[in-house]
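Only one protein chain is missing; all other protein chains are in place.
Right after this comes chain A.
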Amino acid sequence: MSTVEELQKKVRELEAKLAAVQGNVAPVRQKIDVMSAEVVDSNPYSRLMALKRMGIVDNYEKIRELSVAVVGVGGVGSVTAEMLTRCGIGKLILFDYDKVELANMNRLFFQPHQAGLSKVDAAAATLQAINPDVTIDAHNYNITTVDNFQKFCDTISTGSLTGGPVNLVLSCVDNFEARMAINTACNELSQNWFESGVSENAVSGHIQFIAPGETACFACAPPLVVASNIDEKTLKRDGVCAASLPTTMGIVAGFLVQNALKYLLGFGTVTYYLGYSALTDFFPTMCLKPNPQCSDSQCVVRQKEARARPPPVELAAEVCEDARPLHADNSWGICLIDENAPEEEDSSNLRLAEGVQVAYSVALDSSTESSTGGAVAASELSLEDLMAQMKAM
């Protein structure tokens, strides 16, 4: 027999599920048509609109017209979505194919009663209750498969409040494959986006702004990692794939949304790359020039377009000044984004800020340690024959 407590818990879970299914999670407030700057207890936007009076943001209410896609609604993405919701973003488009699990409870946002629900549906319900003014569009699928990828691209390019491309894509995924899929889509669509990530040992993270053709894309270099100053050999991986901390994820989500807001509302300076090492409280920043030999052909096309465009965006000019000291003693090759300047150094080299390194090096030379086997010869057999031959083995 179940105890009363267990039964009560079950009732709560079922009620939550029922509410989610019926879509009758009653908003605690009515929708608000126009953001008011009036300072009264009942105005959810008064402290945000105060940014205007303080001279930080010129046009805060513009946020109501903007659309942002959040890809991955896990430890970073869910917090990112909540921050944008509380800021009154016009439309949020969420992508994830995972379910909420109790193992996620060391992170923020999701609650135990949501275990078993899809992350996007659970998040949409919570976010809608927090702010009914936000239009929320939830997509529950894996973007890396062929069919879904097309749906993903279509949603990014037509998902805004006005039926056009979204204003910004925020990558909050936890794996290389999904990051590459977002990179491929954004290069094809000329869509600006932020990449974000937290290391598998939970003690470092980063955000990176990617404007296709103007800054390095995710495929321009091997993945960047913030040095953790942990000897890899002493790093115990036995029995686990990944660790996570709500702190690191919350910090990275905060950096991500802060820079997203600066980009969307045009205040302050958008950081191109911001790293975070939790063990030493170290925050490297830099900006990265695209790799002319990037393996993504669409990135190379975007680079050509960027070079053909008249003088660079002012965003880049500002950042370059800030970034200059970082490059002073750096022999690698990062870049200031100035499309007018002639190529000065070998641009296939990356100039990374101190404390940031590539996860691994990729030799341009084709001979590698384990590739000594002969190449596949062009086959006379048809694909069907080969499939049949394999099946008959």
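The definition used in the following text is that a contact is a pair of C-beta atoms (placed from the backbone, for glycine too) under 8 Å apart; a residue touches a chain by one contact, two chains touch by 3 or more; residues count from 1.
Going forward, contacts and distances are computed from a predicted model.
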>> Which of the following is the UniProt-recorded protein name of the chain this complex doesn't show: "Translation initiation factor eIF2B subunit beta", "Peroxin-13", "Ubiquitin-fold modifier-conjugating enzyme 1" or "3-methyl-2-oxobutanoate dehydrogenase (2-methylpropanoyl-transferring)"?
In response: "Ubiquitin-fold modifier-conjugating enzyme 1"
> If the hidden chain were put back, which of A:Met180, A:Ala227 or A:Val301 would touch it?
Replying inline: A:Met180
>> Can you say which of A:Thr145, A:Thr158, A:Thr247 or A:Thr269 touches the chain missing from this structure?
In response: A:Thr145
> In the full complex, which residues of chain A touch the absent chain?
Replying inline: 98, 142, 144-146, 149, 175-177, 180-181, 184, 219, 222, 232, 237, 239-241, 295-296, 359-363, 366, 368-377, 379, 381-383, 386-387, 389-391, 393
